[in-house]
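The complex is shown incomplete by one protein chain, all other protein chains being positioned as in the whole.
Letters A and B name the chains as they come in the text, with residue numbers starting at 1 for each one.
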Amino acid sequence: MSKIVDARGLSCPQPVLMTLDEIKSGGADEIIVLVDSDASKENVSRAAENKGWKVVSIIEEASEYHITLKNG
Amino acid sequence: MSVFNFLKRTGNKSKPHKPTDQADRGILVFENTSEVIQAETVLKQKGWDIRVMGPPPEIRQGCDLIIEFPLIEELQIVNVLRKKGIPPLQVVPVTGHLLKPVDIFQIKDFDTYLMVRAANMKLSVDKTTHMIVNISGGGCPDVPYLAASMVGQTIESAPSPREIGHTLCGYALQLAYEEVQRQCSA
Partner (left out) sequence: MLCVAGTVPSNDFPLLEGDVRLIDEKLYIGEKCICVNRGTPALLAAAAVTADYFGRSCFTYLVGDTGTGKGSRNLYNHLSSVLPRTSFDTITFHYLQPIVRWQKRLQKILGDLSPKPTLIADAGYMYAAKMSGEASLYDLFTPDVGELAFLADEEAPHPFYTRGFILHEAHHIPGLITRAYKHGNAARYLLVKGETDYLANEQGILGTVSGPVEEAMEAIGGTGDTATGIISVLIDAGIPIEKAILVAMRVNRIAGHYARPTPATQIIEIIRHIPQALRDVLGSDNQWIATPETSIIDIISNHRQTEKLFKRLEEETGTCICCEGLFMSVKDAASHFGFPLWDTLIDINTIILGGEK
């Protein structure tokens, strides 16, 4: 099941915290995180990897990033 | 008499001690040897550990004899000598003949209260009633004794540190006390 975390317009560390909350809730094995800064992109990716999730893809569109994370 | 025994031996200066051995000693300088003899008698009768000796070359005032004394007790020793009519010309630490007592005050206004700091001692008064409300700082054992005697009394009625104190901390408190008196009467 796939969940979307829309963290656009939010400043650090909110994108990371929202991602971690979703990971912790255990409701999805794929999470797509939407952010709009380089720093958020890097931090979300790193936080997910620290929890054992994989960064499957990062798509850049306009000034946004769509980060696809998969469990394990 | 010990002074004359000393004079017989005089000629050679004593071997200089390592500075730290003398760090807590001071020098009393007098106008003449008669005063030195009197002071030696008075101070020894009171039980103080003192020595009569020749002055170091840097001391330019006074006669050919000085009294070395425990510096920490300067306040009470000078007080006793003053009362006997033989105040010293000069009082200096052994390890620093040019050292002088601190003469800088810090004054802090707390609206209702005034605090004066001299060296390491602070005295606080109520500006309206002139009551001494606190004494802080210092490290010599007479400080808590002075505080217990003075706090709760007005600056006019409290005993002065000079009268009941013993140490250099007491002396610093005396300076703060005198400055508070000046501030209160201004």
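Basically, a residue touches a chain if its C-beta (ideal position, glycine included) is under 8 Å from a C-beta of that chain, and two chains touch if they have at least 3 such contacts.
Predicted model, so just to flag it, every value in this text is computed and none were measured.
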Chain not shown, touching residues in chain A: 11-13, 16-17, 20, 37, 39-40, 43, 46-47, 50
Touching residues on chain B - with respect to the absent chain: 18-21, 23-24, 70-73, 76, 93-96, 99-104, 108, 110, 112-113, 115, 117, 119-120, 122, 124, 126, 133-145, 147-148, 151, 165-172
